[in-house]
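Only one protein chain is missing from this complex, and each of the others stays in its spot.
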């Protein structure tokens, strides 16, 4: 069974990155993509600290750590201005994209586009994409460090 | 040395409580007051979960668990509408007050009034008030469960 | 309801204490008694570290922290010589007694005497004894730091 190519990302705004960041620009590197909402307790208490830990632990590898702010509820209080404070307060230095809405209008289309394209069930969700751009894993909820490490280690070990 | 009376609270809005909640109305009960900001990582990752645990562990005692939203920075993204979502998402059921500003204007007076009255240095801050309304402890930062439990247990053991 | 007096201890050997240590000698102080077996995983992984933490957290109070080695199985490999190594390796500095057997013979009387007198169900077991020598709590298994702290804090707050 061949894993499918990971869908491209629809991002209305990047933090900690230029506007051209996208899956295509990361081809050749394994990608750790973590989707979150800044007011989701499981994200803030577990997934975000784990992602920061991943970024530190694999800093000397070519793993790309990318955050995606997939707001599907309470849009009014989780806009880019609030996200910017969140990123600052949590000392998040890796690129974080704001998942885009159809017609840029969450009031009529509350579910963001990348979240839909990846068929995410909620937040937090982790995705692992291999060096060839294929979606190798998608986990909704929390994942143990040992299991996560094993999956990242396997992707890093694959030839480019 | 006699501990000082705890200053009264200046609250512009209560969640999970009626408008008349105040220190005077709690006289006779020990009070666990935890001051936080909803986008402060130490608050969200440690102090808020600990406060929820305190509320559960002492539910069958007369300890009053009270939250105080002492926003002293990034006021624009931590207003009452955002706090309401935060309380809902974190399933916080105990009373939480919004610390008030002089002239109701954080843009000119960014430090809220209760925070000033208690000389708090930042968030999270825990305060313990005894049955007689005296301020018995004020801790800035994180406090170990064992030490916190001991202080609460001692206050509960004091006669009314 | 008046709590019963705590039964006296039957100890064949003390470590970190002279031979005269006993409940009577501790009257006036609250006592944290933790019964354990050195090869019981729940004891070694949780109860012993928690007891060390209790000893450190309440070092400036008059709480007496006492360990009791209540071996009721595998006696051959948990004798005093093995216990001595265990105490050394775990840097346990508070007094630890070896629970005694009837006729000093665990082969015919495997259940030690103090364990029986306190009706302990297994290890780890925590007991709290107040300043007046009364048994106020007996917990089989693990106890949360917050709840344990509250009970110790309450005992410490009681007048001598």
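For reference, chains read A, B and C in written order, and residue numbers begin at 1 within each chain.
Convention: a residue touches a chain if its C-beta (ideal position, glycine included) is under 8 Å from a C-beta of that chain, and two chains touch if they have at least 3 such contacts.
Note that the coordinates shown come from a computational prediction; the quantities given were computed from them, not determined experimentally.
Listed by label, the shown chains that the missing chain touches in the whole complex are A, C. Per the touch definition above, the residue from C:20, C:89 or C:104 contacting the chain not shown is C:89.
Touching the missing chain, out of A:35, A:54, A:68 or A:92, is residue A:54. Among C:40, C:66, C:96 or C:135, only C:40 touches the chain that is left out of the view. Mapped onto chain C, the footprint of the missing chain covers residues 38-41, 44-45, 49, 74, 76-77, 81-82, 85-86, 89-90. Those residues of chain A that touch the chain absent from the view are 53-54, 57-58, 144-154, 156-158.
The working rule: only the chains that are shown with their structure count from here on.
Rounded to whole angstrom, the centroid-to-centroid distance between chain B and chain C, based on C-alpha atoms, equals 37 Å. Among the residues of chain C, none is in touch with two or more other chains.
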